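Report on the structure given below.
The complex is shown incomplete by one protein chain, all other protein chains being positioned as in the whole.
Chain lettering (A, B and C) follows the sequence in which the chains are written, and residue indices restart at 1 in each chain.
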Amino acid sequence: MSQKKICVVITARPSYSRIKTALTAIKNHPKLELQLVIAGSALLGRYGNAVNFIENDGFIISEKVFMVLEGENPSSMAKTTGLGVMELANVFYNLKPDAVITIADRFETIATSIAASYQNIPLIHIQGGEVTGNIDEKVRHANTKLADLHFVASEEAKKRVLKMGENPKMVFNTGCPSIDLAKKIKLNPKLDFKPIEKYGGVGEQINWEKGYLVVMQHPVTTEYNSARKDVLQTLEAIHELDIPTFWFWPNVDAGSDGTSNGIRYFRETKKPQNIHFFKNMEPKDFLKLLINSKCLIGNSSVGVRECSYLGVPTVNIGSRQNKRQRGSNIIDVEYDKTEIINAIQNRLNAKDIVSESIYGDGNSGNKIADILATTDFTFHKTIEY
Amino acid sequence: MSQKKICVVITARPSYSRIKTALTAIKNHPKLELQLVIAGSALLGRYGNAVNFIENDGFIISEKVFMVLEGENPSSMAKTTGLGVMELANVFYNLKPDAVITIADRFETIATSIAASYQNIPLIHIQGGEVTGNIDEKVRHANTKLADLHFVASEEAKKRVLKMGENPKMVFNTGCPSIDLAKKIKLNPKLDFKPIEKYGGVGEQINWEKGYLVVMQHPVTTEYNSARKDVLQTLEAIHELDIPTFWFWPNVDAGSDGTSNGIRYFRETKKPQNIHFFKNMEPKDFLKLLINSKCLIGNSSVGVRECSYLGVPTVNIGSRQNKRQRGSNIIDVEYDKTEIINAIQNRLNAKDIVSESIYGDGNSGNKIADILATTDFTFHKTIEY
Amino acid sequence: MSQKKICVVITARPSYSRIKTALTAIKNHPKLELQLVIAGSALLGRYGNAVNFIENDGFIISEKVFMVLEGENPSSMAKTTGLGVMELANVFYNLKPDAVITIADRFETIATSIAASYQNIPLIHIQGGEVTGNIDEKVRHANTKLADLHFVASEEAKKRVLKMGENPKMVFNTGCPSIDLAKKIKLNPKLDFKPIEKYGGVGEQINWEKGYLVVMQHPVTTEYNSARKDVLQTLEAIHELDIPTFWFWPNVDAGSDGTSNGIRYFRETKKPQNIHFFKNMEPKDFLKLLINSKCLIGNSSVGVRECSYLGVPTVNIGSRQNKRQRGSNIIDVEYDKTEIINAIQNRLNAKDIVSESIYGDGNSGNKIADILATTDFTFHKTIEY
Partner (left out) sequence: MSQKKICVVITARPSYSRIKTALTAIKNHPKLELQLVIAGSALLGRYGNAVNFIENDGFIISEKVFMVLEGENPSSMAKTTGLGVMELANVFYNLKPDAVITIADRFETIATSIAASYQNIPLIHIQGGEVTGNIDEKVRHANTKLADLHFVASEEAKKRVLKMGENPKMVFNTGCPSIDLAKKIKLNPKLDFKPIEKYGGVGEQINWEKGYLVVMQHPVTTEYNSARKDVLQTLEAIHELDIPTFWFWPNVDAGSDGTSNGIRYFRETKKPQNIHFFKNMEPKDFLKLLINSKCLIGNSSVGVRECSYLGVPTVNIGSRQNKRQRGSNIIDVEYDKTEIINAIQNRLNAKDIVSESIYGDGNSGNKIADILATTDFTFHKTIEY
């Protein structure tokens, strides 16, 4: 019996964690064949080369696509996307998949959508229907309108995708595969490795055993110029609190140089003794770090998704997560040192944070593989109204 | 007082007629400055170089962008789009417009949308909210989700754009500027030029004075392989009817070689005596040709829009116009010689075809310019629900 | 024992005939593995899709690369080349060849050279050291300076490559593989097929059995605007002579639209009764057509190479072949109807045209494969003086 070829394009390190259990389920499903394409910043050491993790996890990479332009302005985001369309068009032409999966809403994910849909290859979008606050918001909904089949992560998201005019037979709330990983960690939450010894990084040899914070703050692209100023508020807050902190460098984005610059400047001038910086970490180690932390600070979607499921207190800064459905673990604040400090202290004293299953029950990967195996793909679509 | 710079990107010959009166209104408005970019097939002689018409109409072209890849398969459509994103990103970076206008739904229009929105330039989409039947359908709605301001052409279209979650304050039913041209022609419909003498073309010196048909049939990209077969049905129908006919070559598209090939093959083998072929025509001459014709045959949106307003009987073939709102002038048929012949004969005998204003009352260009002058542009957008 | 992987990039129909016997020899050599990449106009039906011929000859194509931009000006040549560099960089990255072969001097061949040499892959150039008259002249010598190993086609060419500072140990006069094909045809020259029945084409059903001419005229890119005027001189000469003629359409080049346009215009207006037009022909059939013809007219390098070996009278028009080493079969003329007519008549009466082995003795393919198998490749090179 011939297998359906499912091509998944991963363009950034965090997308890998979001999709990993679905990759495993596709790879192991008797009716499916996995074609894995690694592209964009997922290939670049500067942002934490995801390729090593992926290969260590036993996946075979079908094609690698270098497509990221350097530059300090949003033009390079547009050009990276255009280049991605051209390169991925070639890749799909040669791999001849039965369907292509594009993940979420990073700016370059629309390159996957265009390269597939223009070549009449059924397009599957994962994690549509959410609401956030920058160019991702536009990209996510445009991906929805280019896609033929939708795997969404929450009930609210499903309603939104249907309201946009998609065919109800092609929209499935599978939850988010990232929660599958979180489920395993929750069952076995022990921090069984030494972060600095295992991952190196730069900065002080902090004394984290008695409790620590985790920070992950990305630039918000439509507020490009303020990325540097924004991150300095968080740096000052963390510096002043003087609690041991693990800080993760931002993804590639226009403005990442702004954020990275701010961090480098702060390190050189203030030499903070309580912060250790990592480029990245294996997903399961990262989740262990989170579940054992006192609080996550920043604007990562990890705060909204995994931390809601894991019950990790979270201070969410700025507009990046916007209207994404939230659990009780979160406090929202502005880019303001004082607000950030107060919110962290509030979270450190919170008693009532419970685990919630807004983004799935921990079985998303298998659900996705089963639907892929049993659904007839199509690339003909008309709006429902 | 400083003027708002409005950058309009025209990527194909037919888009020019659709937008022309709006260009004039923008150019003449004291608060607006027009930046005109001509790109893609609008630059290529093979598809009827639109540049000459545009310059003869008194417009100054700010930049020309060559971006069309040759090729007989949908890959070249994807690559053309990717290249367009890269090139237009540069163009907008240098022109620094206050807003960019992308027109309708051709595959490469999304390049304009991405290049503008990713650089935080407010994006205006013209003619969203309609429903058709191929990749254009996906592209149109994706353009809607990337755009910040919408000028739609009918009430149905407006309702659809709002249902997709756009901000009601940013959606305007201005009608279609193409109807502005049609209005002028309707007031003065005399065919005051000799088509063959003025436009050359190839094929027989047909005797059109006592009545003629017009054919305009484009390939439907998601049915790429059948483009040649489809056009042969129409060619045989027209050949058998033996009524003098003006036939227009198709636009550039994957498959245009299929359609063009079919036409060339038919000419060589059947040497039809009743057909004369044109590459293209000035918009106003084309409308005069239409209003004086017995019937339009094919799958052009001109049959749905202008011909509804002008009251020209139309035989619409296949799925390309899909659910677009239609007037009483239209009969829909399949790609089938017999059906086409019967429908043409029906239309030639129809008595009750009246002019309808579904796509505007002939004042769209000015409406668009006025809204551009008075609306505050933004590039921050969140879905309404 | 591991085989050396030799990647050959073919970007145009005529390059295939030039390299075919070397491809066979590489494929059959126990120490070599052939990786065949088909790119550019070799993929386009409009210029005679070479892919079918190649696959019918039993070669497996490793990768197809669409890269030709449409357009009527030299910008599209530059952009096609740039796109080729980007695409081929990917191809070589994935195929990981031990050496890459770039053929001759078409404008896009430098894309192969850059994509290989910049990635530290040893580059082999075939047919360097010749002298012609347009952008090809610059491209050929630039290819020489990027290449590490050289297979040239004549003694004059070898001397020139050495004078340019290449390492004598890396320059081999193997002759031109196109002569290998010619040798077979010369041994068995019978015209054993009916050209029009086998290849279709357009134009009259000419009466060629009692003798015919062959025309092959390409645009000269640095004289882009005059391509149309130039070809009309030849068309008028052939028309006036009224000898049955097989005419081949030009390759893709800036200006091909000029040449093609001229041909189409002439056909529509003069309806020449003595000319039949072909897009292309299998190499061996083409050589049979040539060896049985009365004269070749145009500016193809076939006149200089194969026709010299085959002893076919040739009228070479214009500067395109420039200082390329010539046999006694050739007369050179300007783009001038009268000169062309006189030269054809001179050639029809010539008695003394003999076969010459300037470009090889018919064993080039095997020589090339043997050298590839026994030479150590390197990508480190320094000019000799």
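One rule holds for everything that comes next: a residue touches a chain if its C-beta (ideal position, glycine included) is under 8 Å from a C-beta of that chain, and two chains touch if they have at least 3 such contacts.
Note that the structure is a prediction, hence the values are computed from the model and not measured.
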Partner chains on view for the chain not depicted: A, B, C
Candidate in contact with the missing chain, chosen from C:L146, C:L241 or C:L348: C:L146
Touch with the omitted chain, as defined above, among C:S2, C:N120, C:N349 or C:T374: C:N120
Residue numbers in chain B that touch the chain omitted from display: 63-66, 83, 86-87, 90, 93-94
Touch residues of chain C, complete complex, unshown partner: 73-75, 77-79, 81-87, 89-90, 93, 107, 110-111, 113-115, 117-120, 131, 133, 135, 137-139, 141-146, 160, 163-165, 221-222, 224, 322-323, 379-383, 385
Residues belonging to chain A that touch the chain removed from view: 41, 43-46, 66-73, 75-76, 79, 83, 202, 252, 257, 264, 268
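Quick note on the criterion: only the chains that are shown with their structure count from here on.
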Centre-to-centre distance between chain C and chain A (centres being mean Cα positions), rounded to whole Å: 51
Touching two or more other chains - residues of chain B: 73, 75, 79, 83
